[in-house]
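Excluded from the complex is one protein chain; the other protein chains are retained at their positions.
A, B and C label the chains in the order they appear, each numbered from 1.
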């Protein structure tokens, strides 16, 4: 009996030691690259996690690179995701695939967007990694679908929704969620300043908004 | 008395002779170029006019050229419109200004679209010509705003709506009318085949639909 | 006699007063807009003119606006050129017609570039204004034709050369002159810094180089 009492703290300690944290990687573009900076959505997810006393259960890693399109994720997924052995990967891509069409002539064809997206999923699935998908939130926050890329962004969001359905994966439909939020909070039909600083990149409200969705999804796995 | 009776047909004939027809010019792109062909919307306006016994009051002229953007109209308006001394000009432009951005890299900047559009109006107004404006109907007939150019087409339609309001001119809002029609008649969310053959150019239903709007507007002046 | 002597200076003064200066308008884009600033090519032409004691014969006016393409010149030529009754107009346009294809999707089709260019010339000719044409010098100064827009810039320069020949107008072939200069002075195949600051806009050497060509052409009329 005495022995057991003495051992108890050690056993509990071992329990904590052996409890592997869930490693969550956020895989995306500049929006995700900014997510690990002060006030960024990944930092906020981490804070919420701690506040709920779950910091022993989760570890959050940002893997966002500015200017990335879907095929860039595919190219670097070995080095930036797979070697880190994540439990969960949240894919958040698509803005540049659409945007760079008009700004550089180097966007991504819709059929190839789908192909590369599915190829990323296949490789993650092969390693039994849990996956969630995000639709690209916005290029401009106007609510009457008169932002230049709205049609194309809706088209690519539809592709992602379809991929999520086909692969039976959770979808964080930021495109829809942002629009709903703007319909309530952007009565002046402004193109920025509600959830973003420039129509694309998240302001404080936007980072918290995305963080809320991400954290809810992570806990839901 | 006898004399008068004899003169009557002559007087009536003179009346017809002196009654100037209202010359209506439809000024636009390939959609309008096709309008003067069999089954085209201008041919249909002409038929409706005749059926209503008003062929002595109106004369319809097509001035559409394939691939035209707003600045092409401005360049050729002297030769193709002003020299013909029209009473009414209906401007129907905007599809290529948006579309050619992604297909050739030669679309029209939004601010310049507005400038050239206003410049056309100014020159028509200076000649006391009556004017009506059309918004560009569609590049793709999907109803969920997921046609690639929907955002930009909405943006340019907003510009035209604003020009119509500023200049106090009648607006034929084909963009809105096509969407409303598709919401009722395109439950499968198809990208063509409802009012267009290819998402842009009018099929028989589309030509009649546009003709109805045009004829109503012409009579309204 | 006494009277005449007293009047002589006045008569000479009147002679100078009545000698109309040749008004030279430089009509173009941001390169020309910068031409009237300190160190700009128009300021330098003016200085050379003064240094040669010809300031009573010439007056130089800048009519350059940033971002302008050929059709922008056409649109504003009444207000910015014709109302000023110039004797000579030097057209220097084309960079944005090519460049904006990839950066905004709003460049100018080659056939329309030619049409608008010719339309500008026709209106100037109708007023008996002397005209000189410039080819667009550079978008990147590499000498092995590996600047992204080199092919298109050569194509549009060929169009201008052809217009100059057809209309029997003097050509300031800056495209060729810049290349020749770079072949001698840019042995490292740099994309900027020889005659331009950024591959497009003129540095001090470039402004003087263009000024030399312009001044030579103006005196040649």
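Just so it is clear, contacts are C-beta pairs under 8 Å (C-beta built on N, C-alpha and C of every residue); 3 or more make two chains touch, one makes a residue touch a chain.
No experiment lies behind these values; they were computed from the predicted model shown.
Enquirer: Over the full complex, note down every shown chain the hidden chain is touching.
Expert: Within the full complex, the chain left out of view touches A, B, C.
Enquirer: Using the touch definition from the top, which of C:124, C:153, C:195 or C:210 touches the missing chain?
Expert: For the chain that is not drawn, the touching residue is C:153.
Enquirer: Residues of subunit B in contact with the chain that isn't shown?
Expert: On the side of subunit B, residues 101-105 touch the unshown chain.
Enquirer: What residues on subunit A make contact with the chain left out of this view?
Expert: Contacting residues on subunit A, toward the hidden partner: 71-72, 74-75, 100-102, 104-109, 112, 115-116, 119.
Enquirer: Which positions on subunit C touch the chain that was left off?
Expert: These residues of subunit C touch the chain that is not shown: 101-102, 105, 140, 144-155, 157-158.
Note that in this section only the chains that are shown with their structure count from here on.
Enquirer: Hey, which chain is the most central one here, using CA centres?
Expert: When every chain is reduced to its C-alpha mean, the one closest to the whole-protein mean is B.
Enquirer: Per the centroid of Cα atoms for each chain, what is the distance between subunit A and subunit C, given in Å?
Expert: Between these chains, centre-to-centre, one finds 52 Å.
Enquirer: State, to the nearest whole Å, the distance from the C-alpha centre of subunit A to the C-alpha centre of subunit B.
Expert: Averaging C-alpha atoms per chain gives centres 46 Å apart.
Enquirer: Would you mind pulling out the distance in Å between where the CA atoms of subunit B average out and where those of subunit C do?
Expert: That gives a centre separation of 40 Å.
Enquirer: Would you please write down the residue numbers of subunit B that are in contact with two or more other chains?
Expert: In subunit B, 101-102, 105 touch at least two other chains.
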